[in-house]
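Below is a structure I'd like to ask you about.
Not every chain is included here, but those present sit where they belong.
Every chain is named by a letter (A, B and C) in the order it is written, and numbering of its residues begins at 1.
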Amino acid sequence: MSEQPGVNGVVAVEGQAPAEVAEKKRRPRRPRLPRLRKTSSPGAVPGIDLDQLAKMPSAPGSVFVTCIDYGPDRVAAQDVHDVASFVADHRPDWASIRWINVDGLTNMEVVRSFAAKYHLHPLAIEDLLHVTHRPKVEAYHADAGYQARLFIIVRMLELQAGHLRSEQISIFLGHKTVLTFQESPGDVWGGIRQRIQTAGSRLRTNDASFLVYSLIDAIVDHCFPLLEHYGDRLEEVEASVLQQATPAVIQEIHELKRELLLFRRAVWPMREVISTLQREQHDCLSDATRTYMRDVYDHAVQIIDIIETYREIAIGLTETYMTVMSTRLNEVMKFLTIVGTIFIPLTFIAGVYGMNFHNFPEIGWRWGYGFFWVVCLATSGGMVWWFRRKGWL
Amino acid sequence: MSEQPGVNGVVAVEGQAPAEVAEKKRRPRRPRLPRLRKTSSPGAVPGIDLDQLAKMPSAPGSVFVTCIDYGPDRVAAQDVHDVASFVADHRPDWASIRWINVDGLTNMEVVRSFAAKYHLHPLAIEDLLHVTHRPKVEAYHADAGYQARLFIIVRMLELQAGHLRSEQISIFLGHKTVLTFQESPGDVWGGIRQRIQTAGSRLRTNDASFLVYSLIDAIVDHCFPLLEHYGDRLEEVEASVLQQATPAVIQEIHELKRELLLFRRAVWPMREVISTLQREQHDCLSDATRTYMRDVYDHAVQIIDIIETYREIAIGLTETYMTVMSTRLNEVMKFLTIVGTIFIPLTFIAGVYGMNFHNFPEIGWRWGYGFFWVVCLATSGGMVWWFRRKGWL
Amino acid sequence: MSEQPGVNGVVAVEGQAPAEVAEKKRRPRRPRLPRLRKTSSPGAVPGIDLDQLAKMPSAPGSVFVTCIDYGPDRVAAQDVHDVASFVADHRPDWASIRWINVDGLTNMEVVRSFAAKYHLHPLAIEDLLHVTHRPKVEAYHADAGYQARLFIIVRMLELQAGHLRSEQISIFLGHKTVLTFQESPGDVWGGIRQRIQTAGSRLRTNDASFLVYSLIDAIVDHCFPLLEHYGDRLEEVEASVLQQATPAVIQEIHELKRELLLFRRAVWPMREVISTLQREQHDCLSDATRTYMRDVYDHAVQIIDIIETYREIAIGLTETYMTVMSTRLNEVMKFLTIVGTIFIPLTFIAGVYGMNFHNFPEIGWRWGYGFFWVVCLATSGGMVWWFRRKGWL
C-alpha cells in the first residue's frame, strides 16, 4: 500500500495486508480487519486529472507493459519498453482488438500516457491508482472530452500463507481496446493468452467485450481453490469438534468464521459487478458476451451460496462445540459427585471411630470393626442403588 | 465425477460424492461439504462446440438410448443401438411428440450426434456434460444457427445409505421433441412411460411441454420420501433429547442440521426453475402446461416450507438440549453440594475429637460421645432445614 | 387419510394426524411433524377428470348434502338424499344464491355428480379429494369446457386434546352458486345458516361472494380460542420459569415453540388466500365483498402478528431459563465453595493434631487445644472476610 505523496482523496481499504506488513505484526496468524483510510486531508476533491498525474512522483519498482493485437486471422504480441512511442502508434489495421496489460502502478508517466491516449476519466484514474477499491463497474458514456468506456474494478483473490489476500485489477473496455492494470506482476490469464494464439478459437472471432468476459471468468474461477481450502478446514474442525475437541478448536472456529466473513465480503460485490455487466446495455458490450456472462454469474452465485453454507455450518459448530463441552462437563461432574458422595459419608464414619473419647462404647465392642464395614458397605450400596435409579450411573 | 481430459472450463459442484468415493473417506458417516472445482486451467473459454466435442475422448461405460414416439392415436417405443442411423431418420408423421432419453454421458459420439441434430448451444452442451450443475432453466430463443429450445437442468435427489445424493438430469425441450440426458441408468419415470402407453391419457393428448412437466413432477414428488426420512430422524432425536439425552445425540443433531441445510440448498433452485417455467413465456411452453406447472410449484413450495420447519425445530433442539444438560448439571451439583455441605462440617468435628492433645477436656467427659452426636444431628438438621428453605431440596 | 386405490397423483400433508392415528403412537403428547406423502407411484399425471372419478371406488361412511336457496325475499333449506335427481333440477327463480354443502368425501358418485354439473376442473377435483392441501385460491377463468370459478381451499383449525388439528374446507364460488366440501360433518357455520334465515340480514341482500366471505370469516374467527389457549400456556410457562423453574418446564417450552411453529405454518397461507381474494379482480367477486374482505384480512394479520409475538417471547424464554439455571448453579456453587473452603483447611488442621508422632511437641502443650480453636476461628474468620470482599457472601 505504497502511498504517493501529492495524491489527494485517497481511500484505502485495508484488510488484505500484504505479507511483508503482516510479518511485522505481533499476532501473525490473523489477517487484519478491514479499515478505510484517507491519506490526504479531508476537503480534497477526488478524481485525478492529467495535470495532477503529471505532477505526481513515481515510486521505485519496474512496470511491465505488454500488448497483444489480434483479429480472426492474425495475432501479434509485444513487450512495450518505450511507452511514449508505443502510444504514438496506432493499432494495425488487421487487428480487430488490442489488449494492453500494465503490471505495476508505480510509474506515473506510463499511467499518464495511457490516460491521455484513451481519455480516461479523472475519477477512474484515481480509483485505478488506489489499489484497495471495492469491485464495481462504472459506465462512462460518450461525453464531451471523454470517450465511451466501461470501467471495471475486480479483485483477484488468492491464498497467501493460508490467508485471504486480494489484488486489484482495473479493466477499461473500449470498442476495440482493452486496458488492464494490475498491482503487481503475475496473473491468472496465461490460459487466455494461449487461446488468443490459437487460430479459430472463440476469443479470436469475438469482440473486445468477450475478452473482458474471459478475463473476469478466469478471476472468478480462481476462487475455487479458496473454497476448497476453507471446505477442508471446516471439515477438519467439524471432525475435531465431534471427536476429540481440544481447546484449540475454539480459536480455529473463530478464525474460520472470521475469514469466511471476509471472503463473503470480497466476493459479494463481484457478483454485483457481473450482474450489472449481464443486465445493463452499453455500447461496448455485445449481446453474445452478455449471454456468456450468465455463465460467470452462475459461478459467482454458486460461490456465494457455498460460502453461506459454510458459514451456517461454522456457526452451528460453535453451538455444537458448546454442547459437547457442557455434556462432557456433565459427565465429569457426575463422576465427581458419585465418588464424592459415596466416600464422604464413609470418611465421616471412619472419622467418628477415630475419636479419642474415653467413654466410647462401640470402640470396645467385639464386632465393632466388622460392624463398621457393614455400615460402610450398606451406605455405599444404597447410594449406588439410588444413583442407578436416578439414571446417573 | 469422471473427468474427461481435454474438456475445458469444467465446473464441478461436489457435495454429493458418489458412493464409491465416499467409501474411501476416513469419516464415512458425513456427506462431504459442497465445493466448486475447475478441472481445466483458468482462462479456458466455457462452452463446448461440435468440433471440440468431436475431439473429446469417450469414457468407458455403456450408454442406453431409448426413443418413444407418440401421438393421440399411436405410440412406438424403441431402444436405439445405432445412434448415427437413428439421427438420420425423422419422426414418423403420426407422432406428434418424440422423447429421446439418453442414460449415461460417457460416449461423446452419441452426445455429438444429438447436439448436431438438434442444434444445441455450446454452453448447454458443457453444462450437460458436467453433471454437478445447480438446477436452472435457460431459454435459447430462435437465433442464427440455433433453434428455439428450453434447456432445463434439474437434480434428482435420493437417499443413499441414509444420506442425500443427487443426479443431474438435463432436459432439452423443442416444439415437438424432448431430449433428456441422465448421468446413469435408472430413473423415476416408469409411471410416465406406462401412461404414454395408455390410449386417451392426458399425456397422449397434450404437447411436448406437458411431457416435460410430467418429468419434473415425478422428480419433485421423489423428494417426499426424503422428507419422510428426515422427519422420522428428527422426531427420534426430539424424543431422545427430551427423554434420555445421551451424548451421541449432539452429533446426531449436528448431522441433521447439516443435512437439512444441504437438502434446502438442493431444492431451493429447483423451486426457482419451476417458477420460471410457470411465469415466463416461451414458444415451446403451452398455456395448459403452465396451468399444470402451478401444481408442481405448490409441491416445491411445500417441500421447502417443511424443510424450513424441520430446520427451525432442529435449531430449537440444540437449545433445548443445552437447557436439558444445564438442568441436569444443576441437579447433580445441588446433590453434591448438599451431601458435601452436610458431611464436611461433621467430618471436621469428628476430626477434632480424634486429636491427641494431652490436655483435652471434652475427651474425658462422661457424655462427650453422646454430646458429639447431638452436635452432628443438630448441624445436619439445621442444614437440611436451610436447604429446604432455599428450595434446594 | 383414507387412501383410495386407483387415485393417482395424491399428495398428502400430514402433521395433523387424526386422533385415532395419534392414539397408536408411542409418544402421545407431541403432534407429528408435517410430511408430504405420495400415495401413488411417481409419474402419474395429477388432476382427476370425470372418467377417472367414475372409476374410483367409494369408501364407507355416510355423506350429508344440504342445500340452501335464498334471495332477498325467500329462503328454503333442504337435505339432499338423492343427489342424482337434485342435480337434474335447477335453482328456483326466486333464489338469487344456492349454497350446497357436502359433508364427507367418501362417496365418489356424489362428487362426480357435482363435478359434472358445475364443470369443475380436474386439478381442483384432485385437490378437493386430498384433504391435506395447503390453503390456496385458484381462479379458473371462463374457458372452453369449464366455467369461470373461484376455487378456494382453507383449513379449519381446532384444538383436539390440547393440540392443533385441521380440517380441509374446499369452496367453489360461481356467479350464483357456492359449493362447499368438508372432510367430516360438524362445522362453524351455524351462525351463518341462522342469519340466512333472518329476513333483511346483509347476507340475504348481498351476492354469492358475500356468502363465501362470511364462511371464511367464521373460519378465521375460529382461530381466536387457539390464540387464547397458547397465550395461557405461554403465560403459565413464563411464570413458572421466573418463579420455580422445574425441569419439566424445558419440555413445555420446547412443545410450545414447536406448536406455535406449526400454528404459524397453518395460518400463514390463509393470509395469502384472503389477500388474493381482496386484491385480485374476478368475475365472481363483487366490490362490496372485497371491501368486507379487508376486515378478515385484518384479523388474519393480527393472528399472525400475535403468533409471532408469542414465538419471540417463547424463544426469549429459553434464554431466560438458561440464565435462571446458570444463576442458580452459580449460587449453589458459591455456597459449596464457601462451605468447602472454610472447612477443608480446618479438617486438615484437625487431622494434623490427630497424628500419632511420638515426638509431637504441640500435643503436650498446656494450651494446645485452645490454641487449635484460635487458629480455626482465625482461619475461617479470615476466609469469611475475604469472601465478603470478593462479593461472594
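The rule is simple: contacts are C-beta pairs under 8 Å (C-beta built on N, C-alpha and C of every residue); 3 or more make two chains touch, one makes a residue touch a chain.
Worth saying up front: this structure is predicted, and the values here are computed from it rather than measured.
Copy number for the full complex in this structure file, with 3 chains shown: 5.
Here is the rule we go by: only the chains that are shown with their structure count from here on.
In summary, no chain was found to touch both chain B and chain C.
Bringing chain A onto chain B by least-squares fit of CA atoms involves turning it by 70°, to the nearest 5. Distance between chain A and chain B, defined via averaged C-alpha coordinates, is recorded as 27 Å.
Note on chain placement: the centre of chain A and the centre of chain C lie 44 Å apart, centres being C-alpha means.
Shown for chain C are the residues in touch with two or more other chains, namely 354. Chain contact summary for the complex, chain C toward chain B: residues 11, 13, 27, 30, 32-38, 40-47, 49, 123, 134, 136, 138, 244, 247, 250-251, 253-254, 257-258, 261-262, 265, 318, 321-322, 325-326, 328-329, 332-333, 335-336, 339-340, 343-344, 346-347, 350-351, 353-356, 360, 362-369, 372.
Across the interface of their complex, chain C is touched by residues 188-195, 201-203, 214, 217-219, 221-224, 227-228, 231, 234-235, 238-239, 242, 291-292, 294-295, 298-299, 301-303, 305-306, 309-310, 312-313, 316-317, 319-320, 322-324, 326-331, 333-334, 336-337, 340-341, 344-345, 347-348, 351-352, 354-361, 391-392 of chain B.
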